[in-house]
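Apart from one protein chain that is not included, each protein chain of the complex appears where it belongs.
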Amino acid sequence: MSRRTVGKWKLVLPLAALALGTSLLATSALGASGGAVKVAVVTDCKGAFGGAYEVGAAGANIALAQFAGGKVKNNKKPSAGISGAKAGGKAIQIVGYGCGDDTPATILKETRRLMQQAGADVMVGPLSGDEAVAVANWAKARPTKTVIIGTAGSQDPTLQIAPKNVFRYHGDGAQWNAGIGEIVYKKLGWRKAAIIMDDYSFGWTSAAGIIADFCAIGGQITKRVFPPLNTTDYSSYVRQLPPPGQVDGYFWVVGGTGTGPALKAFEQAYGQIKPTQHSGNLFLWFLTGFQDVAPRLIGSYVGGFGTAPGLKGKAVNQYHAFAKKTYPGLTNANFDDGFLYNYYQATKALVDGLNKSGGAVGVRLQRALPRTLSAPFNISNGGNVKLDANRQAIQDQWPVQIVKGPGGTPAVTLTGYVPNVDQTFGGLFKKSSPPPGRTQPPCVKKKLPWQGKIREVKNGVVTNTVIK
Amino acid sequence: MKLPRGLGTFDRPVAERIRAWGVMGTVPRVVAAGLVLFSLLYVIVIADPVVDVGSWRTTNFGSAIDNPGAFLFTLLDALTFAGLLFIVASGFSLIFGLMRVVNMAHGSFYLLGGYIAYEIQQSMTGVGFSVQPNEVNTWEWVLPLLVAMGAVALFGLAIQQLLLRWNQGQDLRQALITIAVSVIVADQVIAHFPRHVPAGTKPFGGNAVGIGWPGWTNRLVDMHIWGVQYSLARLVMLALGAAVGVALWLWLYRTRTGMVIRAGVDDRQMTSALGINIQVTFAIAFAVGAALVALGATVGTSQGNISQGQDGVWLLNSLVVVIIGGMGSLIGAVAGSLLFGLVTAFSTAYLPTAGADCCTQYSPVLTFVLMALVLAFRPRGLFGRAA
Partner (left out) sequence: MSLYERKTTVERAIGVAVLVFVLFAPQLVSGFWMDTVLTQTFILGIGAASLVFLSAYGGMISLAQAGLMGIAGYALGNMVTERVEGGETKGLLLGWDPTLSVVLAVLLTVGIGILFGAVASRSFGIYFLMLTLTYSVIVFLFVSQVTQVGGFSPIAGIDRYTPGFMGDVVNDRQRLYYVSLAVALVVYALIRYLVRTPFGIALEGIRDEPVRLASLGYNVTLHRTLAFGIGSLIAGVAGVLFAWWSGQLSPSDIGLQATIQLLVIAVIGGLTRIEGAWLGAFAYIWISNEVTNRIPEGGLWLIGGSFNTVIGLAFLAIVIASPDGLMGLWDRIWNGLRGRGGTGEPAVATGSAGSQA
């Protein structure tokens, strides 16, 4: 080729590529159109809760199979999707199963990808606390998109931020811990306790539920310790806790990847863990990878997750049966896992809402979404959760006890039934109050709506005995 | 490796050196020295134990004089953590010192090593919680350790031969290559581990798991001073760190391979010209460095956990240690680990606790402030050698 030809070629080629690129952009910018309702199911596939990816997808799919006539594409792999779901006369199209990693930056990326590029109208998700705060902020500026929170436990999205298009059909992190403070006060005789919590919003929110409950009935939190979220060496923080002689017990709100190491550090500082001296939040259910510490927690009372593993009842059996039919590879332990159940409930609500709105999305869907939703793990209100004025669920809570399960692995069994727990804890948490933090809430005595109404649960049956 | 810089160069009278600083040199030095002195005094004397109302003097335990037991605890925490840091960082420093490769994939080697150790121990002890810690016998800890070390050493060797051998001398390019490797390896490890999980739990996803120390370490040892009882497991960690340090020193200064390594550090071309196969030495050094990381990972996983994100954490820890101590220097790695461990442990225990918003949560920031401080005065670290 002569130099001139090469020169021309060099000139033309990039411009041609540019033109090609432009047309590619333009065409790929066109999404699929049609009358389907586009839904994005967003969970975490990486990060501290990365294991919940398939589980959350399973929850959403089960609800679509049960209430919208869908058929799962692969009954071994929930993220393969579902087809044939219809509600309100329109097909439900899942545009994608989003993949967060417990950070706001990634979830916003996924949100833009699924809600803007793929054009989803509804998001079922996200999964974790900080992600929900980011999505709630995003949703506030986009009133035509609807967000039904997956399992996030942060308080802000439905109290401080509370946009009109964000719904949550399960309790937040504080609500999950309702009742545990009272149980250890009455059953174990704890009067003074120390609490150790992750130094970020979910840690504070979860701890807030414990503190509010324990202090309301007269307990005292003598020390609060805040290890930062990515601590490598918990020993210095654990040492800030008072030694076992000075307190009646410890509340453990260290989670994610730190639960096991923090407990190990405790044992290295103060000797073996006694289950009557340790309580905590739902992270103690998931000590699956720490077989050297977990056995010693057998017998301790631990906060709930809004689910009731082992609860006996017709609604629960129906739920289990259908779920098992849909995904035979999963077990009841999975169906009772909040990560699956909360997505199930959220999607069920979506189907209800679409049926009522005739397939319309946007503001009409938001008006049509149910304010009362049947819930297998709720006994009050005829087996329904109710939404409060901020579209936040008022939900029964079920503190548990850790017991030895089949095969020697720790399992949880229901130990208490706390009726109708609302997000404000009877007015303790207000929209104008600062969000849970290092000093928030203060340790005050108060009459909570469920104080003195917690009933014993034996073998999955709620007795009439109030815990004294 | 050369003698640490500084020893043997005090050939000018002290007064003349100080005069050479000038005003711009003296002020920061005085300020820094003042801060260090104040911190020491604060810990030893000034701090008060917690009373109802906090002030800038209130700390969790009070001063060393009020509560010598707590001081000893914190000191032991610092030393034992430094032991672990040293094991992990020594590999990093060794690889850089010899081959001038900043192995940014160091963290992902840690991740790989930790998960391999977990898998091996799980397959030996049985998955799930039927294991009480005194059932983890020593062999069930040592074998995972050895397998992890071997596997990561081989893996590191493969990386070095494939990707780093042909572009020696191009520091930044190699750093970029190792960054790429770290991203890929971390992602793949997260996608494929952990594998042995109890029934009903989902595998993979880089979930947090831990392994157990051998059962006999699960007790408190009476230190016989000030009523302090300290965890034997942590003391074992310190002993391992010391053992690694001694072993490395012996290897580098008392064996032929070590001699070659030191020669290669000083003058690569000359060593090669003398007929020594420098490539084999590089390969050995890289493999040893990778094996050390896996050793550190096994210890770290026994002490804490292994999970996604730990690669970033340990890469940064190693970076800080070698930046403070100086790259390519064994004694630098020791010094860096000690300083890092001391600052971490003491800042958490002795920062003021005047109210819940102050101040122990700033301890992670302090370690990096320490690093910036060291670098302001010695840009190559305390014992760093000229490039």
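Per-chain residue numbering starts at 1, and chain names A and B are given in the order in which the chains are listed.
Rule of thumb we're sticking to: a residue touches a chain if its C-beta (ideal position, glycine included) is under 8 Å from a C-beta of that chain, and two chains touch if they have at least 3 such contacts.
Because the structure is a prediction, the values reported are computed rather than measured.
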| item | value |
| --- | --- |
| Contact residue for the chain not shown (choose from A:S83, A:N137, A:T222 or A:N355) | A:N137 |
| Touch criterion as defined above, residue of B:L143, B:A191 or B:A263 at the omitted chain | B:A191 |
| Identified contact with the non-displayed chain, of B:V183, B:L220, B:I276 or B:I331 | B:V183 |
| Touching residues (missing chain, whole complex) on chain A | 3, 6-7, 10-11, 14-15, 18, 22, 25-26, 29-30, 45-46, 53-54, 57, 77, 79-81, 96-97, 99, 103-106, 108, 112-113, 116-118, 129-130, 133-134, 137-138, 141, 154, 156, 160-162, 199-201, 228-229, 431-432, 434-435, 437-438 |
| Footprint left on chain B by the chain that the document does not show | 100, 102, 163, 169-173, 175-177, 179-184, 186-188, 190-192, 204, 312, 316, 319-320, 323, 327, 357, 361-362, 364-365, 368-369, 371-372, 375-376, 379-380, 387 |
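The criterion applied here is as follows: only the chains that are shown with their structure count from here on.
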| item | value |
| --- | --- |
| Whole-Å separation of chain centres (CA-atom averages), chain A against chain B | 36 |
| Of all residues in chain B, those that touch chain A in their complex | 60, 70, 73-74, 77, 81, 118, 125, 128-133, 136, 190, 194, 197-202, 204-213, 218, 220, 231, 233-234, 300, 303-305, 307-310, 313-314, 317, 344-345, 348-349, 355-357, 360-361, 363-364 |
| Complex interface listing, chain A residues touching chain B | 45-48, 50-55, 199, 224, 226, 228, 230, 232-237, 239-240, 256-261, 264-265, 267-269, 271, 288-292, 294-295, 331, 333-334, 407-410, 438-439 |
